[in-house]
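Of the protein chains in this complex, one is absent; all others appear in place.
Should a chain be cited, it is by its letter among A, B and C, assigned in written order, with residues numbered from 1 in that chain.
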Amino acid sequence: MNKITAATAANLIDRAEHKARDLGVNVCIAVTDGGAHLLAFKRMDGAFTGSVDVAIGKARTCSLFPVPSGDFGSLIRNEQLTGMELSNHGLVGFAGGLPIRQNDCLIGSVGISGATAEQDAEIADYAVQEFAL
Amino acid sequence: MNKITAATAANLIDRAEHKARDLGVNVCIAVTDGGAHLLAFKRMDGAFTGSVDVAIGKARTCSLFPVPSGDFGSLIRNEQLTGMELSNHGLVGFAGGLPIRQNDCLIGSVGISGATAEQDAEIADYAVQEFAL
Amino acid sequence: MNKITAATAANLIDRAEHKARDLGVNVCIAVTDGGAHLLAFKRMDGAFTGSVDVAIGKARTCSLFPVPSGDFGSLIRNEQLTGMELSNHGLVGFAGGLPIRQNDCLIGSVGISGATAEQDAEIADYAVQEFAL
Partner (left out) sequence: MNKITAATAANLIDRAEHKARDLGVNVCIAVTDGGAHLLAFKRMDGAFTGSVDVAIGKARTCSLFPVPSGDFGSLIRNEQLTGMELSNHGLVGFAGGLPIRQNDCLIGSVGISGATAEQDAEIADYAVQEFAL
């Protein structure tokens, strides 16, 4: 497999939602392909309207710069990469986005938004877990 | 009910996908709420990458101007509403988007893109059918 | 091969430039990947400044909707797809852009702008010719 199918994207969303329910939070969940284009999206009931764009932004960011979005944000701040987050029609530099790789190849990303950044990251971690096997 | 739940959005997407498979086409399916914000999205395997934005655009357009997106396009062209489609960060004025009402109240919209406009519209019609009851 | 390498992109640009010189015109030449992201670009001396964005737009359009950009434009006009060209941060619907496939898989696109649309298309045709073998 060198790309995420619709079935895999649906599975990623199911896993993310399962974890969000465990944590008792309502989030938006986005899955992008390796070219940063949206594959699947779900807004859980009760999630903030504003989280829609942030979740998609986190997934897009990880497909464009394939590191966890929190690490990318740290890099922007620590290295004072002024204007970096304005590039590519807007990037998101805090936790909750994760790139997904198979055989060292980026195949897409997941982005979570709606809870704390730490919880968003925990949900993203859980969602992509099986891809790390 | 005065809004579309995540469960209803998922059902709309399932129905749209079912109809698309019947027609033998691969499409993008978007569901927005009454405020034109994304609720759920699915890109079927094989759908054009460019259809992502168009499907979301059709749903957004119908939540902003609650008529079928094809009728809205005819209005723009016939009434020479110059610049109308440039408003609201871009509107889509051709068939495949439908507003969803309950008790005469707009509760959201569905947008389909990837096949011909006629097929997109047929899929949207099928998806929202039970809401017309 | 399932993607265009930098070497292949450079070769596409060389071929396009060769044809442009044959025709006695100065153009901009863009090559995008399958996800519509820029791989390589060249502005020939004397090409219009405004053609930069158009050439990139033609290539992007063909990676998003994998048909020749002229055919896509005809579709937009004939089917009255109002607002279609406003989607995806702007599409270009006239001749000069061509998708590139290998084994029925889109691997990228080339976009030419600066001469007449017919000449732009002729240059694009020549550039991608060997991919049709």
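The rule is simple: a contact is a pair of C-beta atoms (placed from the backbone, for glycine too) under 8 Å apart; a residue touches a chain by one contact, two chains touch by 3 or more.
No experiment lies behind these values; they were computed from the predicted model shown.
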item: Among the chains presented, those that the missing one touches; value: A, C
item: Absent-chain contact - pick from C:40, C:81, C:95 or C:112; value: C:40
item: Touch criterion as defined above, residue of A:13, A:36 or A:112 at the omitted chain; value: A:36
item: Touch list for chain A against the chain that is not drawn; value: 35-36, 61, 63-66, 79-84, 86-88, 91
item: Contact footprint on chain C, counting only the chain that is left out; value: 5-6, 9-10, 33, 35, 37-45, 49, 52, 56
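Convention: only the chains that are shown with their structure count from here on.
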item: Between chain B and its twin chain C, rotation from the CA superposition, multiple of 5 degrees; value: 95
item: Inter-centroid spacing, chain B versus chain A (mean Cα positions, whole Å); value: 25
item: Centre distance in Å when chain B and chain C are each reduced to the mean of their C-alpha atoms; value: 30
item: Junction residues of chain C, two or more chains touched; value: 34-36
